[in-house]
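Showing subunit A:
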Amino acid sequence: MKAEGKIRVWQDYQKEIADDHYFYVRSCIRQNFFPGSEQTFLKILRTELGKDIYENPHHTTCSGIGYHSDVVPFDTIQTIVARQFALMTEAGYKNLAASCITSFGIYNEIIETWKEFPSELEKVRNFLKSATGREFEVPQNVAHASDIVYKFRDDIAARKKFSLINQHTGEPLKIVEHIGCHYSKMFPSKGVGGAEFPHVLVGMIESWGGEVIDYPERRHCCGFGFRQYLVMSNRGYSVSNSRKKFESMEPYIPDAILCNCPGCPMFLDRWQYVIEEMEGKTFGENGAGIPVLTYEEMAGLVLGYDPWDLGLQMHQTNVEPLLNKIGIQYNPELKYAGKDGKMIGKPMMVGCGW
Partner candidate 1 sequence: MKNFGYSIIKQRTIDYDQFDGRLLNEVLEMEPSFKVCLSCGGCTATCSAGDLVSFNVRRMNLLLRRGETIELESEIQKCMLCGKCMLVCPRGINLRNVIMLIKKSIAKYKPINS
Partner candidate 2 sequence: METTPFILPFTIGLLFISCFLVIIIGIWISSLSRIDKSRIIHSILTKKSWFAIREIVMESLLHRKIFRKNPVLGYMHMSLAFGWFLLIVVGHIEACNHYQTFSVPAYMAIFMRYFVTEPSTTLSGKILSASMDLLLLFVLSGVVLAYYKRANSRLFGMKKTTQLKLGDRIALISLWLIFPLRFLAESVSAGIHHNGSIISHPTGELLASIFPVHSFEMPLWWAYSGALGLFFFALPVSRYMHIPVEVVLIFLRNYGIKVQKRIGGYSRIQVYSCSRCGICLDSCQMSHAAIKDTQSVYILKHIRNKNLTDEKLFNCLLCGRCQPDCPVGLELNNLRITQRIESTKEYNSSYEYLKNGKIAVSPQTEVIYFAGCMTHLTPAIIKSVKEIFAVAGVKYWFMDEEKTACCGRPLMQVGQYEAAKKLIEHNRMQILSSGVKKIVVSCPICYKVFNEDYALPGIRVMHHSEYLLELMADKRLPINKLPLRVVYHDPCELGRGSSIYHQPRLLLDEYVELIPIKNEKKTALCCGGSLANIKIQMNERNQIRDTALDEYLAYQPDLLATACPLCKKTFTKSNKLPIHDIAEIVYMAILNKMDIEINISTQIEKANADKNLRF
C-alpha cells in the first residue's frame, strides 16, 4: 500500500465542516443501542472543546429507516426533514450536525434533490407551511457528527489521557475503520476522504496513536441493509455480509473495529456473537471477538472517561480485551451497575468469545 496514493485521494475529497454553532439531530436507534455515545459527543464538544451545540427536544426521526424500507414516501420524508430544518431556522442555527448516517444521507439526498429540482423545494415549503405553519431555510453546512470529531481530532489528541497503543507491546493498536454506507457511498464528495478510501475514521485513529488496517472487504456493507434485518427470515443475508468482512479482516488480527454509523457497530458487534452461537467461529485474538466501538466511545476512552459511563457494557462483544491493551483501569464489578449504583441486570447471553 502506498501512503502517498491514499493521501492524494484524500486531498480530492476534503469537505467544509463548520467549526461552531451546531444544530444537533439525534439518531433513533443509537440511543437504544449505544446510549452513551451521543451523550459523550455532546460532552466532548461542550466541555472539552467549548463549542455551541444545540438540540431541540421537539425534533423527530428523519424517517429514513421507513423511507429505505419503502413505507415512507419521498414527499413525506422531505416534509419531515423540512420540519427539522424549520426547528433549526427557528433556533437561529445554520449548521446541521447529524448523529445518524442514515439521516446524514437523507439530508444530503434531499438537499441535492432540491438543488437539482427547485420545484420540489417549493412543493415541500408549501407542504410544511400548510401542515405546521412553519418555514425553513436550507442548512448552510451539513456535517455528520463524526466529521466534527474528525475536525477536532487533534484537539482531542492534545487532551488525551490514553493513546491507542498496546501497553504490553508498545505497538500501535491495529484498528479496522468502517464507515456507514450512506456516509459517502451515495455522495463521495460529502464524506471526508470520499468513498473508496474514506479518511474520517482513519484520521481519528492515526491522530490518537493507532494504526489502520486496510483489509480487502473494507468497502463492504456491514449487512444491516434495513430490510435484511427488519424481516427476521432475511437476517441470514445480514449475518453473512458481516461474516464476509470478519473473514477478510481476521488475518490482520485487529484489536478493534471503529464505526461512525448507528447500524454498523450494532451489527458488527451483535453478529459476532450470533456467528459464534451458530457456527462456533470467532474472529479476534485468542478465540475472542473483535471489540466494536463508536467513534465517540473511542474518543471518550482516549480522553480517559470511565468505560462504563461510555456505555461499553452495552456491547455484546466484550470490550475488556481492548481496555486491557490500552491500559485503562476499570472495575469489573461495576460493569452492570447503574448510575445510582444498583445493578441494572446482567445479560442472559454471554458476550462473544468470553
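We take it that a residue touches a chain if its C-beta (ideal position, glycine included) is under 8 Å from a C-beta of that chain, and two chains touch if they have at least 3 such contacts; residues count from 1.
Inclusion criterion for the candidates: all candidates are chains of the complex that A comes from, given by their letters.
Keep in mind the model is a prediction, meaning the values are calculated, not measured.
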Problem set entry | Neighbour of subunit A by the touch rule, complex-wide, chosen among 1 or 2 | 1
Problem set entry | subunit A - residues contacting candidate 1, complex | 232-237, 239-240, 243-244, 274-275, 277-280
